[in-house]
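Here's the structure, in structure tokens; my notes come after.
Here the complex is missing a single protein chain, while all its other protein chains stay put.
Let's turn to subunit A:
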Amino acid sequence: MRVLAQIAMVMNLDKCIGCHTCSVTCKQTWTNRSGMEYVWFNNVETRPGQGYPRRYEDQEKWRGGWELNRRGALKLKSGGRFHALATIFSNPVLPEIKDYYEPWTYEYKNLTDAPLGDDYPVAEPRSLITGKPMKIEWSSNWDDNLGGGAEGVAADPMVAKAQARETADRAAVQVKAAFEQTFMFYLPRICEHCLNPACVASCPSGAMYKRTEDGIVLVDQDRCRGWRKCVTGCPYKKVYFNHRTGKAEKCTLCYPRLEVGLPTVCSETCVGRLRYLGVVLYDADKVTAAASTPDEKALYEAQLGVFLDPADPEVRRAAERDGIPHDWIEAARRSPVYALISTYRVALPLHPEYRTMPMVWYVPPLSPVVEALTGTGHDGEDAGNLFGAIDTLRIPLEYLAELFTAGDVGPVRAALERLAAMRSYMRGVNLGDPADPSVPARVGMTPQDIEDMYRLLAVAKYEERYVIPTAAVGDARRLEESAVPDGCGLDAPGGPGMLPSGPPGAGPFGDDSGTYQGLPLVTIENFHASRRRQTADDVSAEEEL
């Protein structure tokens, strides 16, 4: 067993409203530069839809990810090592900028500089690639909210794949695309920071690497030679070619922020608070074997088998032996990501069939069920109704299964049933009905499990959603804090510095009156304290300082 730590993310798709705030803030932070105009490290896709770049999930065309060769060993779908070097002079399956979209700006100057005339001046769109006037025909979220209509839905490679399965009941798998019948959900995507990254494996220069400390996959800009193999290798198409510098760039999981304990920009600014960040411990020795699992549908379970339980004393011993810092092991124990993935099993990986072992997981969306049931006059949150309805989602289970479990409906249904059970049970609790332990029991959970999961999914605060151990600052902070005593030496009972026992500042005549005897002692506000103050979800956290 070789224990490695990985910072992973879970997104709760039930909560995503498709506002694109994550995309915009990410863009402003990372790709707001020439050469990167077309690049969105974080993008939000409407599903069913084509995605960005268009139809990137069609791996028969784009050749991303891994496949098994005849001997059952892992092999890059884009070809072996010799093939990679033989085709190094031009990448046979590189997406062009137009497969993403042609970026543009507007001729704003025309608005103020146009000569006086009968017509209003307009700001003409200009391509940032050719510099010429252009017709805007596509962008990263052109088919947002099913703007692509029925054709857009039909162009989703996963719809076709779900319908093509031999076991498929074609009628049931039909994604309803008609007006007022259709349904959609949003899928925010960043780099998956995979355990078995195909981009890293395809890089001829060895410039791409996975960091041993936190599992973040990065491109060494000084060693990248611009061969573009990684762009093809990544099945999620989340490595991009900067056409000005001639180098590959990708999502960095905001590592400069993570290193000081801050969440990524996309998580920080997420309006729906649907992202979770935390440490997952895994066994690096098991990764290749798990990724080589012959049956695609077993890859989800295989990946769960690679993760290690941070509460297990043996794992903790092995982790310390392998040099994982203590606060990282502690963070892994409190990790919301591990809880959602392994404990509650409501989060699922995106496209495990690519065999890259992705580490950004998703809680599948349940919302439409409740709404649809309520619309038909039934009690949408009654457990009996809910469980039955999951099989008749407007977005068929089969479609979700193509995204999250390589077509195996079982785990998707199980996750949705747990979410449904949570809704039903918690509604009872909130309405003061007698708790019905049979509902959690139907999904193999205890009432306590359900309440913990509810807390994590519904009310978790900033510090519970983002459990990020710092790189070195964590140690520095401990040292700093240890130099400052917890209380004041004069605070002995009856001593001169004795502070009132109630909340500070509350006196008989209002705040700061009466018994107040001087300023309360606080430790010097350090970086972390000020961050906590600035990011706390309520005022009480501030008072704890």
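General remarks:
The rule we apply is simple: a contact is a pair of C-beta atoms (placed from the backbone, for glycine too) under 8 Å apart; a residue touches a chain by one contact, two chains touch by 3 or more; residues count from 1.
One rule holds for everything that comes next: contacts and distances are computed from a predicted model.
When the unshown chain is looked up in UniProt, the name that turns up among "Aminomethyl transferase family protein", "Nitrate reductase subunit gamma", "succinate dehydrogenase" or "ABC-type Fe3+/spermidine/putrescine transport system ATPase subunit" is "Nitrate reductase subunit gamma". Although one chain is not drawn, the whole complex shows that of A:E107, A:D144 or A:E213 it is A:E213 that touches it. Of the candidate positions A:T46, A:S78 or A:N91, contact with the hidden chain is made by A:N91. Touching the chain that is not shown, out of A:N42, A:S78, A:N196 or A:T405: A:N196 (per the contact rule at the top). In the complete complex, the hidden chain is touched by one of A:C26, A:L146, A:V159 or A:C224, namely A:C224. The omitted chain makes contact with subunit A at the following residues, 33-35, 74, 76, 81-82, 84-85, 87-92, 94-97, 129-132, 196-197, 200-201, 203-206, 208-214, 221-228, 241, 243-247, 259, 471-472.
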